[in-house]
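Yeah, one chain of the complex is gone here, protein chain that is, but the others are all in their spots.
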Amino acid sequence: MIDPVELQRIAVAALSAGGIVLFGAAYAICLALGRLKGLAILRPLSYLAYLALVAVTVLFAWAMNLTGAWAFLTLVLLVGYFVAPRAIWRLSVATHGTSEGKTMEAENE
Amino acid sequence: MAEAAIANPVRPALDAIAARDTSSLSAGQRLALKYFLVAMVLFVAQMLFGLLAGLQFLYPEFLYGVLDFNVNRMVHINAMIVWMLYGFIGSIYWLVEDEAGVELVGAKLANINFWVLTSAVAVVVVVYLVVQVGPGNKMSIWFINEGREYIEAPRWADIGIVVCMGVFFYTVAGTFMKGRWSGISGTLVLDLIALAGLYLAGMFYTTNLSVDQYWWWWVVHLWVEATWEVLVGCIMAWGLMKTLGARREIVTTWLYIEVAMMFGAGILGLGHHYFWIGTPEYWLGIGGFFSALEPIPLVAMVVHAVYDAGRHSFQSRNHPALAWLIAHAFGNFLGAGVWGFIHTLPQINLYTHGTQWTTSHGHLAFFGAYATIVIAFIYIALQRWRGDVWMSGDLPDRGWKWKWSLALLNVGMLGMTIALLIAGYEQSFIERAIGGSTWAAYFEGQTQPWFVQGMQWRMVFGVVMTLGMVLLLWDFLTIGRGETRPAKEVHAPGPHVG
Partner (left out) sequence: MSDGVWWASQDFWRKCAIFVTAGMFLVLILLTFHSLAAITAGQDRVPAYSVINHRIDYVFDEERNMKVPVIGEEAPLFGEVLSEEEARALVDLGKLTVQAKNCMNCHTLLGNGAYYAPDLTKAWLDPGWGNEQARELLMTMFLKDPKTNARTYGTNRRMPDLGVTDEEVRGIIAFLKWMSAVDTNGFPQGFEPLPQGGA
């Protein structure tokens, strides 16, 4: 069963949904760039982006009436957007690192 | 200067089309060029009929009774599907011999196949334009049009397409079998089987509209949100190795990761089309859940892109292709990710379903995910065709043509998308949410200033895009001609690993 979005919340629902994906990307970029370049400033920024993601997700859940079983989706989004970029980072390091790490390092600088 | 610019394109254009100088290319690559040429002709047709249909929103009397909206719109979306398929087929023929390490199997047959398929496409389009509609019987569906969005091609053409795809498949799979297999080619061949198999799901008639739409979405969704994505993943994997010198084992691993994530969320993401067609209520939950998951891999992949670009000091041997690959990344992220997610849950889709909201998403997603890739690949092919010439920075005239066409096409598309979204928001609000979707409410929505202005701006940006397309074609015809510098060296990987 669904509880459709209320009339005056259509815009909020859509904008917060867009916000989730955009902040998710901002978080992912800050995370990746921060680790790659060793820029300390990007670490807090990535958490800030994730906090913004949490905020819009809450707004999203409210506007979209994600109650009952649908509340599970909110949880999945919060966990998924946090974990997936970290998992992909680890995968990136693991897939690229072993076979070529040394040579690439030398070529880089 | 201006005069030269106007006179200039004609001459090289004719030269290029008349040029028989394809001796340096393999049989597959020569065939690929033909597919690309038809793809571009259809791209022009898509734009042209899009402009006509867009104008009819503003001036309903325009071509009324001559070329009605349904005809223009049908040609618009069919030309798109077919030019993208031509682009994919061309790309695959381009890479198959390199990837397999042997010459194309059945080159002659493949050539005949091209002409058969292209003639069939031409006949279908002529019938669309001249006959347009038929009486309500099976003959119309067999010989005029099937009347089902995206797969309007009449049944005889469906069968023809399947046969041609079979021949295409035979030549490609046969080439790999004669030569060698790789992770990329294995994935590609399996994906082609799925692609052809799914098309069969759209080749029957039934009275029951719910059953009709159930299978219709198998074709439409499982093509564009699953098998096409993987096809593009394979083409891109090869392209990344060739243009950036990415390493095969890494590219292959990531292709598998992508397939797992794409199919993991995308197959059941099909459920977001089963909300309102008569199918059981559980699809609201399944469709909502899995399509909410769909953007997560897209976002997470950003990390890999950043990592990849940062770790490896990639040297691009083809700037235009690389720029279009970047446009692909952004376009896919925005069009499929952001624009998809904003209206994918049933709670909001109840209002946005069947409005300009969908149009907005469709435009950006198709362009971002597929048009960009085909264009990038054509640049890769052209570079080789023109003699593996220099296409990095420092092009003659600073490469203004490719840069401006890139800018105009992307700005035009983004502008259209935003204009359509505003119109769509207004429509879903007035027509669906307040008006309860009656006919009166529909027209009420269509006449609101925001809607009308949205349609006007869509038209403006459509023209911007068209200019970009003209420039793009001009660039295709001229880039690299007369260039003497060889292509920039990138550390190319060994042709085959494991």
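Going in written order, the chains are labelled A and B, and every chain counts its residues from 1.
The rule we apply is simple: a contact is a pair of C-beta atoms (placed from the backbone, for glycine too) under 8 Å apart; a residue touches a chain by one contact, two chains touch by 3 or more.
Keep in mind that this is a model prediction, so the values were computed, not measured.
A.B. asks: Of the chains you can see, which ones touch the chain that is left out?
C.D. replies: Contacts of the omitted chain with visible chains: A, B.
A.B. asks: Touching the hidden chain in the complete assembly: which of B:Phe114, B:Tyr199, B:Tyr274 or B:Phe461 does that?
C.D. replies: Per the contact definition at the top, the residue touching the missing chain is B:Tyr274.
A.B. asks: Just the residue numbers, please: which parts of chain A touch the chain that's not shown?
C.D. replies: Chain A touches the chain not shown through residues 1-4, 90-91, 94-95, 97-99.
A.B. asks: What chain B residues would touch the chain not displayed?
C.D. replies: Its contact residues with the unshown chain are 53, 56-57, 60-61, 64-65, 68-71, 73-74, 132-138, 140-141, 144-149, 152, 183, 187, 205, 207-214, 249, 252-253, 256-257, 259-260, 263-264, 267-268, 270, 273-284, 286, 346, 350-351, 353-356, 358-359, 427, 432-440, 442-444, 446-447, 497-498.
The definition used in the following text is that only the chains that are shown with their structure count from here on.
A.B. asks: List the centre-to-centre spacing of chain A and chain B in whole Å, with centres computed as mean CA coordinates.
C.D. replies: 27
A.B. asks: Mind pulling up the chain B residues that touch chain A in the complex?
C.D. replies: Against chain A, chain B makes touches at 247, 249-250, 253-254, 257, 281, 284-285, 288-289, 292-293, 295-304, 306-308, 310-313, 333, 337-338, 341-348, 350-352, 425, 428-429, 433-434.
A.B. asks: Tell me, which parts of chain A touch chain B in their complex?
C.D. replies: Per the touch definition, chain A meets chain B at residues 1-5, 7, 10-11, 13-15, 17-18, 20-22, 24-25, 28-29, 31-33, 36-37, 64-66, 69-70, 73, 76-77, 80-81, 84-85, 87-89, 91-93, 95-96, 99-100, 104, 107-108.
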